[in-house]
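Note that one protein chain is taken out, while the other chains of the complex remain in position.
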Amino acid sequence: MSADKIVPLKPADPRGRMVARAAREIAPGMVVNLGIGLPTQVVDHLGPDYPVCLHTENGMAGVGPTLPHELADRNLIDAGGAYVSPIPGSSYFDSATSFALVRSGRLDLTMLGAFEVAENGDLANWKIPGRFSPGAGGAIELAQKARRVVVMTTHCDRKGNPKLKRRCTLPLTAAGAVTRIFTDLAVIDVTPAGFTLRECAQGVSVAEVTEATGAPLRLPEGDIPTF
Amino acid sequence: MSADKIVPLKPADPRGRMVARAAREIAPGMVVNLGIGLPTQVVDHLGPDYPVCLHTENGMAGVGPTLPHELADRNLIDAGGAYVSPIPGSSYFDSATSFALVRSGRLDLTMLGAFEVAENGDLANWKIPGRFSPGAGGAIELAQKARRVVVMTTHCDRKGNPKLKRRCTLPLTAAGAVTRIFTDLAVIDVTPAGFTLRECAQGVSVAEVTEATGAPLRLPEGDIPTF
Amino acid sequence: MKLSDKTTSMAEAVAAIPDGATVMVGGFGVPGTPFALLAELARQDKRDLTLIKNDANETGTGVDLLIASGRVRRLITTHIGLNANAIAAMNEGRIEVEFCAQGILAERVRAGGAGLPAVLTDIGMQTELSAGKQIVQVEGRCLMVETALRADVALIHADRADPFGNLAYRATARNFNPPMAMAATTVIAEAEVLLPLGGLAPDEVETPGVFVDHLCPMAEITEEYGVVRR
Partner (left out) sequence: MKLSDKTTSMAEAVAAIPDGATVMVGGFGVPGTPFALLAELARQDKRDLTLIKNDANETGTGVDLLIASGRVRRLITTHIGLNANAIAAMNEGRIEVEFCAQGILAERVRAGGAGLPAVLTDIGMQTELSAGKQIVQVEGRCLMVETALRADVALIHADRADPFGNLAYRATARNFNPPMAMAATTVIAEAEVLLPLGGLAPDEVETPGVFVDHLCPMAEITEEYGVVRR
């Protein structure tokens, strides 16, 4: 396997293709924080020779593969509670140092989940008043301070309502933070002019993406590539 | 040697007696920072079984005896540049942690040198405008934040002028910080009413101390002990 | 010169904590949570506590022993999503919960331990976490004042320790333990392994014993410290 290539998995399902496509966003040498949930699955697409340093906010750089319970170290988890492993060159540090890294610009990229993303890059992913308010954890600093913030989410919620909107209605995690969104339907950039379609998922039409997006979707000239 | 006794050295010279007397200010279990110069000599009066933790602001707790050059570790100095040694339980840390300890109240006592001490506890020991201005180093935080600040100094300067004054004329290190002064002539407390004589050096009269002090000196009732 | 011995039994160290105390507790999930000290706090029936902790552990374990039994008045935290008791207590108004951004909680605690009254930050400026925060303008920027947090007591979990209270940690069991071990009037550390004085090399110490008041050797590593099977 080439050191500079993402493992070319070809998942059959739309979510799997979304994860595989998002993995290609990680350039060699980056320091990356993968949010809990879908973003964590990006790990499966990073081969053993790919030069990347994964950060977890509970205090580790160089996060290695997840371990089954029988091989787990009781003192070594990621921020989602998964038992992880070290790789050569990993380091452990306290919570103050962990967020110093985030706030001071050493985190190249974070991939986060979302309840809502607005066309101005606003992100809401931590609170649904009256229904879900467990606290923001590290999400606010990740979203506000990573050098690049991308979102990975299903295009619509379980009821079929668009998650990409003109404005967020839920409490914000960070304002104007998101630059790119990976969904099961498309890759969409947040630009000064609003949402811009970059790629469509296999078998998904531009019209379907436009229909499922809760804000105007700009189409660049020329063909829209497929992922 | 008893674990709770300071080594009973009996120096013949007045400075030596001052240092020996000051050493008795250190209670068992204290964390103590000894300023550069005379205060450092207090170490010679702390026996191997005396429970005390010496701190040096360049990043060590549990400072052990000074070593001759041929036994020195090139990476292990105190803030005065002397080559020191560890003792069982010593620890090393960075400059941020070192002053965190000072500012957060974990330093029980500091003994500092002085150019001037005022009867309100003001201390000047870092700058003589036009003549000596190398910077304050760690003196300001030690003087402002140690739980107890005592001064060890010759009673007068080289020209015979009193160092204990009504008010400091030199730039302050800290205001109202000093609670006790050890000199070659006396032990003097800083009280709300000003300087109060507590002890006289062997062979020194109360009149001599009063004469050498640049501010009113209160005398408590009863005999003044000798050290 | 020698360093003093601060070893204390958990029962004795915890006995000195008064009702109404503010207690910082290390840990992020299971790693670094001082379960033994927390169990002792519950056993001694301490009440009306204010807790400062990253999370609320899971139902039935750690600080939930205190929350579920009504011993906690107030909780300063970042995320309590794994503890349904804590969420319910908050929603029903039985405990008051103050949420911080996680790194800001760490910095507020660190500031407390570093003798800094406050830090200035723009974190959460455009979110509801900024509600009620004092704003100051510095060099043309609007910044929020995040005041230092100190506690009456910090409960710390260490991997190795010596009798002077020098501490070393394991892997992601560090988390909030090092900053909290500097930020309380009384710091009580439990340690899995108690080494003799000199057993921790000076370069290996992560929390200098100067910050620690009581060092409590652990009798056993109970099941709560183990790998969680979900």
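The first chain written gets the first letter, and so on, giving A, B and C; residue counts start at 1 in each chain.
We take it that contacts are C-beta pairs under 8 Å (C-beta built on N, C-alpha and C of every residue); 3 or more make two chains touch, one makes a residue touch a chain.
Source: prediction; values computed, not measured.
Here one chain is not drawn; of A:V19, A:L54 or A:L109, the residue touching it is A:L54.
Interface note: of A:Y92, A:F182 or A:F195, the residue touching the hidden chain in the full complex is A:Y92. Although one chain is not displayed, its contacts with subunit C can still be listed: residues 107, 111, 114, 116-122, 134, 136, 138-139, 141, 143, 145, 147, 168-171, 202-204. Residues 3, 28-29, 31, 43, 46-55, 60-64, 86-93, 96-97, 99-106, 145 are the ones on subunit A that touch the missing chain. On the side of subunit B, the interface with the absent chain consists of residues 56-60, 69, 72-79, 81, 83, 92-96, 98-100, 102-103, 127, 133-138, 140-141, 144-145, 171-175, using the contact rule stated above.
Here is the rule we go by: only the chains that are shown with their structure count from here on.
Contact topology of the protein chains: linear, an open path with no closing contact.
The interface holding more C-beta pairs in contact, when A-C is weighed against B-C, is A-C. Between subunit A and subunit B the centroid-to-centroid distance comes to 57 Å (mean Cα coordinates, whole Å). In whole angstrom, the spacing between the mean C-alpha positions of subunit B and subunit C is 35. Shown for subunit A are the residues that touch two or more other chains, of which there are none.
Taken residue by residue, subunit C touches two or more other chains at no position, since every residue touches fewer.
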